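Below you'll find the structure, written out as structure tokens, and then a few comments.
With one protein chain removed, the remaining protein chains of the complex are shown where they sit.
Right after this comes chain A.
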Amino acid sequence: MSARAAAASVVDPEIRVITIDELGILRAVEEDPATGRVTVTITPTYTGCPAMDVIRADIRRALAVAGHPDAEVRTVYSPSWSTDWISDSGRTKLAAAGIAPPAPVPAAGVVPLTLAVRCPHCGSPETEQVSRFGSTACKALWRCRSCSEPFDHLKAL
């Protein structure tokens, strides 16, 4: 398996339904053709994200299994991660797992319009925010007024 495919197959340890590639935190995978050394570049969702150490370890393990034992994982902070980097397949998987995907981040200077967050269980737009912070730094807690189910919402950032 190519180094790129191996690194891209690592799942996010806190949202285990999507890969770090779909989440948009895998920024680059470079392989030195002469030495075979692989350099992977990732960026955190939030500065204090406690999953980063696990993600680094998972990447090195996936690369070793795929035949790339000599690997380095670098962390960059610029450009800073945005939920706009989550891929379409990532959004679909989030919704299927009961996590409402984020709306597009409004451009600077645009008056922010509050869009309804659709319930990932029944599709109703009749939802309300219960808590601005949720089970991980990147999520908020919402509730559906139609089906009464609570759900996580990945905050636009």
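Basically, a contact is a pair of C-beta atoms (placed from the backbone, for glycine too) under 8 Å apart; a residue touches a chain by one contact, two chains touch by 3 or more; residues count from 1.
Just so we're on the same page, contacts and distances are computed from a predicted model.
Among "Ring-1,2-phenylacetyl-CoA epoxidase subunit PaaC", "Sarcosine oxidase subunit alpha", "Cell division ATP-binding protein FtsE" or "Spermidine putrescine ABC transporter permease", find the name that the UniProt record gives to the complex chain excluded from display.
Spelling it out: the chain absent from the display is recorded in UniProt as "Ring-1,2-phenylacetyl-CoA epoxidase subunit PaaC".
Of the residues A:36, A:50 or A:125, which one touches the chain left out of the display?
Only one of A:36, A:50 or A:125 touches the chain omitted from view, namely A:50.
Check each of A:1, A:97, A:122 or A:137 against the chain that is not shown and name the one that touches it.
If we include the chain that is not displayed, A:137 is the one touching it.
Write down which of A:2, A:80 or A:146 is the residue touching the left-out chain.
Selected residue, touching the omitted chain: A:80.
Across the whole complex, list the residues on chain A that are touched by the chain not included here.
So the residues of chain A touching the missing chain come out as 44, 46-50, 76-81, 130-135, 137, 141, 155, 157.
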